[in-house]
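Only a single protein chain was left out; the remaining protein chains are all shown in position.
Moving on to chain A:
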Amino acid sequence: MSANSELRIMRGREWSRPVRPARREVLSAVPELEEGRPPLLFVPGFGHGAWAFAEHWLGHAASRGFSAYAVSLRGHGGSEPAPEATLRAYAHDVVQVAASLPRQAVLVGHGAGALVVAHALARYPARGAVLVAPVFGGWGVLGAALRRNPAGTLPAVFGGPLRLNRGQLFSRELPDEEARRYVGRLGRAGRRAQWALLGEPVAEPAVGAPPVLVLGSPDDRVVPASTLTRVARRYGSAPLLFPGMGHDLMLDARWAEPIDAILDWLEKEPAAH
């Protein structure tokens, strides 16, 4: 995760091999009164779809005056199937949706969606970015997952699906029935993208110097607190912590606290206006 700060201008390979378009699902909630606040684009992590944000966060952001959108990365949720999707294709999906919004957007990525956002930031000058329980890859994350959930994780190493379980994603406060419903909706990322995660893919520097907020839970069983600190330091800050919550902060019982913190930050952060 070294900071590679040089802008990359030449992109011969990307120009000559553009990402193949894929139909995308975008869910949204917009406030009744447009107040000139930047739109938010939520990017779910591997296995999740836009639905994960539609449950609570989109509506809540809209009720506080922010237009809120969530995209399903290709192969997830209601987007087109894409078993061979790469990290580059995911970042492409995010940038495509961000550029289609009426104004410069704030990108909010969760889990491996935060890594996708970090990559998208190199290709789109976001108004700001929020990395929620970021999974930036590497063997450490895999080790943690193998320890907590060997049966659900091992197949992923061989290109099979990654199956996260209730204990990894939610706190005990979340009613069982709800947790089961969410776990039942999980899909899977493309295997190439899953493998890429192991290599700890380094994102290029963000363009447009957006302010970046990192938040998560010290009790997250997917992302260790040390990772939160490391990712936050990379963006020159410290993580905001929500003790007692599981990895899926947008679905867990106390989902309102992190989203309120994000919106408060956006209201205060001068550059994000």
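Here, a residue touches a chain if its C-beta (ideal position, glycine included) is under 8 Å from a C-beta of that chain, and two chains touch if they have at least 3 such contacts; residues count from 1.
Basically, contacts and distances are computed from a predicted model.
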item	value
Protein name, per the UniProt record, of whichever chain is missing from view ("NitT/TauT family transport system permease protein", "Pyruvate dehydrogenase E1 component beta subunit", "NAD(P)-binding domain-containing protein" or "Iron-regulated ABC transporter ATPase subunit SufC")	"NAD(P)-binding domain-containing protein"
Which of A:P31, A:P125 or A:G138 contacts the chain that the document leaves out	A:P125
Full-complex contact with the absent chain, from A:T86, A:Q104, A:N165 or A:T229	A:Q104
Touching residue (missing chain; options A:E6, A:E32 or A:E177)	A:E6
Positions on chain A contacted by the hidden chain, ascending	5-7, 9-18, 21-22, 92, 95-96, 99-104, 123-125, 127, 207-211, 270-271
